[in-house]
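Omission of a single protein chain aside, the complex is shown with its protein chains in their original locations.
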Amino acid sequence: MTVGQTSGPTRGRAPLGLTLPAGVALTFLVLPVIAVVVRAPWASLVDELSSGEARVALRLSLVTTSISTLACLTFGVPLAWLLARTAFRGRSLVRALVTLPLVLPPVVGGVALLLALGRRGIVGQYLLAWFGLSFPFTTTAVVLAQTFVALPFLVISVEGAFRASDERYDDAAATLGASRWLTFSRVTVPLALPGIVSGAVLSWARALGEFGATITFAGNFPGTTRTMPTEVYLALQSNIDAAIALSLVLIVVSLVVLALLRERWLSGVSA
Amino acid sequence: MMARLRRTAPCVLVATTLLAAAGCGGGSNESSGAGSSTTLTVFAASSLTGTFGELEKTFEADHPGVNVQVSLDSSTALATQITQGAPADVLATADQSSMQIIVDDGDNAAKPVSFASNTMAIVTPPDNPAGIKTLDDLDGTDFVLCDPSVPCGSVAAEIFKNAGVTAKPVSLEDKVTAVLSKVTLGEADAGLVYVSDAQAAGDQVMTIDIPTDVNVVTPYYIAAVKDAPGPALAGDWIDLVNSQAGQQVLNQAGFGPP
Partner (left out) sequence: MSLLASFVVRRPEHSTTIDLDVEPGRVIGLIGPNGAGKSTTLRALAGLARISSGEISLDSHILAAEGVHIPPHQRDVGFVFQDHLLFPHLSALDNVAFGPRARGVRRRTARARARDWLERLDVGDFADRRPRELSGGQAQRVAIARALASEPAMLLLDEPTAALDASGAMTLRTQLRRHLSEFDGVSIIVTHTALDAMLLADRLVVLDAGEIVQSGTPADVASRPRTQHVAALVGLNLLRGDAVDGVVSVPGRASIIAAEQLNGPAFAAFPPSAVSLYAGRPDGSPRNVWSGTVTSIAPHGDALRVLIDADMPLLADITPAATATLGLLPGSRVWASVKATEVSVYPA
């Protein structure tokens, strides 16, 4: 630490005890991605990807993850609000149940969805008998599987954001004549928006990578239920180059989306 | 002084425990043969689940101290893994083209040998909700096949071609056991699986034969992998599979002769 420098960190350089482990973490995370880029079959990339299968799978992935992210927002934000702003008996139990899909192995989640909403499921059998509704082997099932695994991410992020925002603003809004709904939509949500955005990104990312529950509950058919991860898994069995090429596509798509999200939106424009 | 000891003592204890555990972990592999390990790794097509499971017990009884590890997956996946360096001693596939994958890569120790054959059958849930009797009845139902990239899928596709069936399945699974489970769970109206799988499923499914004039007989192949850790054991395993005892096990499970 040199005294008297006019530029540089005011509290001295970052300590080695922190930069070293951080560097290890960063390397660990980035290395596999770099490996994919390095080993990608650049020469035959266009051939591998121009097969309709890749485009179909990618399109299916993008469409289903958009819908499931919207579903997560629509149903998750109110649940987060309830957990953060109201006090009801069994609240901590509800919170624990919400986080359950996070610890369930995805395949187990898929089996659970089958047992609930499959043709012989505890609810599914009635849906089939009364309305002729059957979920397995449909794109709807893909969306359901993705939403199931991604919803906890959104609820937890948004609940945190609601908790962090000052409840006194709600008081102020009430004294100005805003009903609870108006307060929610005009004050609470705008102030918690960065948290909601990052929650949505997290759940979108989780939905995009979802595989185990999807393949178990929805099945595996090109165009209907074969998402990108399933396509990669299948390709891996017989054509490693195709698998790498598809993985590269997924990585690029994810990076583009994340790059589009400016840090400003994620870190907040609140008080 | 005492405060210092109190802090360092736990650290020393943890370090010692870790070292001891690491040391113990590596000690279970004692050599009993000339430089060979006591584990035999067999990669087998998932339709061989029951039969190879039985042979595993026989082999371990005949070779005390040997542990047989059978890895089951689609033949194509296993073959591809071997070309990527997976540590298998033996590969058993459900068709020729997946065995060809390792042959083309030069990973086989000797020429592959056919040890059994299989045909396919239609399976439905026990109550046959869609009332299927023939291949043509599959049209319009929720039936499931294997993906054409794996043996059970390419065979099914050939059968469909033979029978002139153009019906589309609702799902293309990555291995035959996945097809079977969709049917046993009641999610699919029907599926095409190997006769051996249908037999193994017993009461959980209703089996419908496919006429022999459209059915396809697929040969199963077995080969030892080159540069495997235990070539002698691999050879023993292949011998067991081809022996009268092994063939009987396969026969009883519904497999045909090689």
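Labels for the chains are A and B, by order of writing; each one numbers its residues from 1.
In this text, a residue touches a chain if its C-beta (ideal position, glycine included) is under 8 Å from a C-beta of that chain, and two chains touch if they have at least 3 such contacts.
Since we're looking at a predicted model, the values are computed, not measured.
For the chain that does not appear, the touching partners among the shown chains are A. Of A:Leu49, A:Val63, A:Leu82 or A:Leu182, it is A:Leu182 that touches the chain left out of the display.
Across the entire complex, the residue among A:Ala57, A:Ala141 or A:Ala173 in touch with the chain not shown is A:Ala173. Contact between chain A and the unshown chain involves residues 168-169, 171-180, 182-183, 186-187, 190-191, 269-271.
The criterion applied here is as follows: only the chains that are shown with their structure count from here on.
Per-chain CA centroids place chain A at a distance of 34 Å from chain B.
Put simply, chain A touches chain B in their complex at residues 114, 118-120, 134, 136-137, 219-222, 224-226, 233-234, 236-238, 240.
The part of chain B that touches chain A in the complex is made up of residues 74, 76-77, 80, 84, 101, 142, 144, 147, 149-150, 169-174, 182, 185-188.
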